[in-house]
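All protein chains of the complex are present and in place, except for one that has been dropped.
This part shows chain A:
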């Protein structure tokens, strides 16, 4: 199908920074990132000064910016660690956001070429998704592919894709128990596919490598589920998994699509899974309640925007999950606060930050 031309000024690359020395990260990504505007959010808990090489078009936001903008001020506490990136989503004014963890570098495809993560995410987001019927040749809009025999013609125009979930070579996004059991396992399989995750199907959205349409679903990416002993390793968080499931429900309800597959990033070695095991398995336990909830939550016809959907989900979380664990009640409140904050920041344009 048509080649996509990326309008560079429609994209923000948002990086939540947990490691002060960004030199090697930025140099590795220079070939891909130098065209785009970057929003760098420094984890408020990070004490050291950021070191960022020259030659990029970027804005850096720090703890003081977060505290100035975010209301209620208790909500700013949620924007630490990996969740600091949500501040970037809040203040961005671009249509598309690409967000990568700061311990990832570009991957190479099977031909040895550097994977341009931004172009691939934007391609995924600017070609339709096909959530209502599975295409066995994967994304029919990719060059050299199409819909197969038996695919209903009325479904071939697809729907807007709002979320693009990329994957990871080397250190895949496993949980701590899995990685601890298989300490040597590294993902070396480059699967050359993008596919739409069908409607009504739940999935674990990893925040490590994503792209989304901020105009369509921005408010639904939110910091809400914070574990008691959340840490600075992905093994010690589920905030992205939570927000991803909210997002899938929102997309299914609004008839938007979610794609998964390319692009890959190369995720560097970091942390010790066994050490992370010693922390509570809180996240793993919570998933058992969270998944059935999201599989069954239904939104009303009155919910026609992402904000409406988030508010309804929050209410359902409060009613059905709140009684099970206080972390859910807090998550529900955080979701409601975030939507309010999103509206406030939107009406102050440009947002009042440095």
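Just so it is clear, a contact is a pair of C-beta atoms (placed from the backbone, for glycine too) under 8 Å apart; a residue touches a chain by one contact, two chains touch by 3 or more; residues count from 1.
Note that contacts and distances are computed from a predicted model.
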Protein that the absent chain corresponds to, by UniProt name, given "Transmembrane emp24 domain-containing protein 7", "UDP-arabinopyranose mutase", "ATP synthase subunit b" or "DNA helicase"
"UDP-arabinopyranose mutase"
Identified contact with the non-displayed chain, of A:170, A:187, A:232 or A:305
A:187
Cross-chain touch to the chain not pictured, restricted to A:118, A:197 or A:249, is A:197
Which chain A residues touch the hidden chain?
110, 133-138, 142, 144-155, 165, 167, 172-175, 177-178, 181-182, 185, 187-193, 197-206, 234-235, 238, 241, 244, 260, 284, 287-288, 291
